[in-house]
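Every protein chain of the complex appears in place save one, which is left out.
For reference, chains read A, B and C in written order, and residue numbers begin at 1 within each chain.
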Amino acid sequence: MNTFGKAFRITTFGESHGKAIGVTIDGCPAGVQFDLEEIQNELDRRKPGQSKITTQRKEADSVDVLSGVFEGVTTGTPIGLLIWNQDQRSKDYSHIKDVFRPSHADYTYHAKYGNRDYRGGGRSSARETAARVAGGAVAKQFLNSLGIKFNAYVSEVGDIKVSDDYTTLDFAEVEKNIVRCPDAEKAEAMIELIDQVRKDRDTIGGIVSCVISGVPAGLGEPVFDRLNAELGKAMLSINACKGFEYGSGFAGTKLRGSTHNDAFYADDAGKIRTKTNLSGGIQGGISNGEDIYFRTAFKPVATIMVDQDSIDKDGNEATVSGKGRHDPCVVPRAVPIVEAMSALTIADMVIRAKGNRLDQILDK
Amino acid sequence: MNTFGKAFRITTFGESHGKAIGVTIDGCPAGVQFDLEEIQNELDRRKPGQSKITTQRKEADSVDVLSGVFEGVTTGTPIGLLIWNQDQRSKDYSHIKDVFRPSHADYTYHAKYGNRDYRGGGRSSARETAARVAGGAVAKQFLNSLGIKFNAYVSEVGDIKVSDDYTTLDFAEVEKNIVRCPDAEKAEAMIELIDQVRKDRDTIGGIVSCVISGVPAGLGEPVFDRLNAELGKAMLSINACKGFEYGSGFAGTKLRGSTHNDAFYADDAGKIRTKTNLSGGIQGGISNGEDIYFRTAFKPVATIMVDQDSIDKDGNEATVSGKGRHDPCVVPRAVPIVEAMSALTIADMVIRAKGNRLDQILDK
Amino acid sequence: MNTFGKAFRITTFGESHGKAIGVTIDGCPAGVQFDLEEIQNELDRRKPGQSKITTQRKEADSVDVLSGVFEGVTTGTPIGLLIWNQDQRSKDYSHIKDVFRPSHADYTYHAKYGNRDYRGGGRSSARETAARVAGGAVAKQFLNSLGIKFNAYVSEVGDIKVSDDYTTLDFAEVEKNIVRCPDAEKAEAMIELIDQVRKDRDTIGGIVSCVISGVPAGLGEPVFDRLNAELGKAMLSINACKGFEYGSGFAGTKLRGSTHNDAFYADDAGKIRTKTNLSGGIQGGISNGEDIYFRTAFKPVATIMVDQDSIDKDGNEATVSGKGRHDPCVVPRAVPIVEAMSALTIADMVIRAKGNRLDQILDK
Partner (left out) sequence: MNTFGKAFRITTFGESHGKAIGVTIDGCPAGVQFDLEEIQNELDRRKPGQSKITTQRKEADSVDVLSGVFEGVTTGTPIGLLIWNQDQRSKDYSHIKDVFRPSHADYTYHAKYGNRDYRGGGRSSARETAARVAGGAVAKQFLNSLGIKFNAYVSEVGDIKVSDDYTTLDFAEVEKNIVRCPDAEKAEAMIELIDQVRKDRDTIGGIVSCVISGVPAGLGEPVFDRLNAELGKAMLSINACKGFEYGSGFAGTKLRGSTHNDAFYADDAGKIRTKTNLSGGIQGGISNGEDIYFRTAFKPVATIMVDQDSIDKDGNEATVSGKGRHDPCVVPRAVPIVEAMSALTIADMVIRAKGNRLDQILDK
């Protein structure tokens, strides 16, 4: 459904071409400093029309705060955020009213709901993720006050990839180029490739990696609500996401245990650490205090600017051709979405975990 | 926590060396034919000591039905299943009472809970998955009555892999070899590799793929409870699982949209189908009626038979060495677990979409 | 938290003096005819300033539809409804910034959250119930298509009460008088009493009864989510509600089983019915097809127009006196709220039992 999280949760609504989209943030602790500018900044990182390699469609995506904040601080009551839709152009979409676009959700929504808002994909449009970014920005503000930081970045576009060792990357680079890649040289190549794909009226996929630092040990709720399982669900709930791996991931399956195990040691401060981090900061479904590291796969955008064969809802053959303005590659705009869903997942786990240890409860 | 699913749900309990493990299945429709032998058969596929390439530890894993079934049929009330623990050998584990085994959950459970049952990993042991398999076997019986079938198999061990095109594989082969690989030749090589790894007192990882057939279009609850997101969470909640991808997965990120899109067509019966299935049977988070196809990555087992450096809970250096009897490779036994978690996920989605009474579900 | 329901659910936000209040309705089946006028009509029944026996505060409470409806029909996606706040008069409330008003939530919100929006009670204000009424109005539209009807009414104000036998009452009378009592004569007396109480600058409590007809047998999810338990929670979640009883309720405890049991019979159509209905339409936590009947107790409004002793947040003595415009008796405006929460509860149970697609629900 449209609620994510159990203790720190968001509920979203809104279609691509409806009046507005919105998010209600419930369970955010009282007393968090609320920085609206910071939320708008996150929305700007996601919004369309931000560069030549994204869709040229324009949306201001300016956010309205309707509740839950008083005198600049959260009150512990639900925070209502609203984003009005501006650029709708419904006429652009009339041509796909009854046709199922290949690898879009047109057919499955038709099969599930019987009727649908076909304008721009309606609820299945990635426009919905703007509400997630707004909610995630609030989660970030809560978590930043705990010293937890999020660094997502584009690590692959097509065949171009950055180093697998994230410790060699400079996250300060990410916002310095339009593809959000921490390697300036690779960024250039990625932008060139995406631009070529766009000229070919085609699209291409890529990978967004994410590093979360400052996460205390002890987050995650085994056996089912493991931190990695909740992060995986969060990422796979994002449009176009086809895969999730953390730590050594799929490549780790080829290793032997003697190579894969992360040896423990106590640092000078006596803090328990691991010498390597193939575990990606999570062991037994619980954070171990190391950086959390994972990768998410995004397929090429389904809307391409060339004619494709398809059928309509009565099974008649039809031709579909992308109209309007679309992204040749989704990953640059997916970076803030990955961070938002990560922040929402960690925030939920913090609230759930800080309440479930007796000695800590008694401390209060 | 220890409940999985919203409408068709299981709640499990039990430690590796406690008295027993168990599962309560809640939300199973009334009127499902209950086949205890079939449940036991699934448990036997998971149980230790089944072949030379699994741990030699012995557990009968025979299951007791305590409630929810009357005159051979489910009643719609919770089904309580119990599995007594037999082979405990606590003495084997005293040596790791205060030591954190590398890449195990010893440290994270210590960090989260303060105290833990250290015997055999306690709750973090893969023994817990037996309860999932028992619950999943009930979900399978419900879903089989709807014509939904599950085929998981070992597709990779180390560098040995079967064809990426699952339609060329013979699932009838899977139970004919001890590694549960549908390619007899590759199975031989995998067994040899695992046996060599075992002799090296080491371990190795692998990949379990899964094909679910007969799933009707329309299952999945966007925007957050997408079918792929729930499947991903289910798989990532399994011990040692490091990654999940469906359809084209990570490889699909390298393709262009024009190649990646699945074209629709109407078959002779007028049913809407896709010519290719890079979507893996799921579009927009909802099943489209094609086979559901996904892959899950399992890391090498953390327990190896050689000495490893580690520390104890006070930060003192210590040496850990695997004792007892452990799996050199987990994937052969992971196959029924992957099927069980798949069945539980699909069953939950069926009930959420179609309600909780079998005769009415069958009517549709 | 701020979400009610599991399968058909609402999430609300908004403070008494914030910018707006809103509700997101999730899980409403696709294909329900959406009648905005009907929703506005329900809000008008709840809104302030509607008669001389309610607060004279003015709020238009006009509702905006932001999503989830397309071409006059629900799409199965979340329905976002927004109500802007107009009449705020924040200055009216500055005097209670640091003082805890007797029997209000000022102190408990302070104790729980540390900081609060003190203006008009903020989130603890009954203003929040407008969002429930909007959501409940959508649930009603869904349930009316199943033939389920809701009749709530004022059965007691102070010592004035209508007949305990609801079958003797004329529900058509309810909207014909400002106190919403089905007995015209009693209505007169109630109005007089409330008017006298208002002149005394005091307040008084009352009871709202509710009859739900057309509910099919089989709704309710034992053992914990019994229909009566969920209805009870729904009512007790309404501001000022102090009690809930269904069927024979508290009075039934004085009876003997031989008098209390409802005898079964088969009517001419062969439908299984009960001769009496002390069960209130619910047996074993599941609807039995008879009218569902329950009563809810509402305490006198805490805000009175006379001086009261209290303390401020530092423990200093202080005097509180009601300012602004308040309700001398809450029950006339509580009637639509009771109906809304009833509709939300029944809608949730219908979806849980029968699934989430209207045409399939109607098939049954």
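Here is the rule we go by: a residue touches a chain if its C-beta (ideal position, glycine included) is under 8 Å from a C-beta of that chain, and two chains touch if they have at least 3 such contacts.
This one's a predicted model, so the numbers in the text were calculated from it and none came from an experiment.
Within the full complex, the residue among C:G27, C:G120 or C:P300 touching the omitted chain is C:P300. For the options C:K19, C:K149, C:R226 or C:K323, the residue in contact with the chain missing from this view is C:R226. Listed for chain A, the residues touching the missing chain in the whole complex are 6-7, 27, 29-32, 76-77, 142, 145-146, 222, 350-364.
The chain not shown here touches chain C at positions 1-4, 12, 100, 102-105, 107-109, 111-114, 123-124, 128, 156, 158-159, 197, 200, 202-207, 217-226, 228-230, 232-237, 239, 242-250, 252-258, 260-266, 270, 272, 274, 278-280, 282-289, 297-304, 306, 308-311, 315, 353. Residues 1-3, 9, 11-15, 18-22, 24, 26-27, 30-31, 64-68, 70-71, 73, 75-80, 82, 112-117, 122-123, 357-359 are the ones on chain B that touch the missing chain.
Keep this in mind: only the chains that are shown with their structure count from here on.
Nearest to the overall CA centre, using the mean of each chain's CA atoms, is chain A. With centres taken as mean Cα positions, chain B sits 26 Å from chain A.
The set of chain A residues that touch two or more partner chains comprises 1-3, 12, 112, 123.
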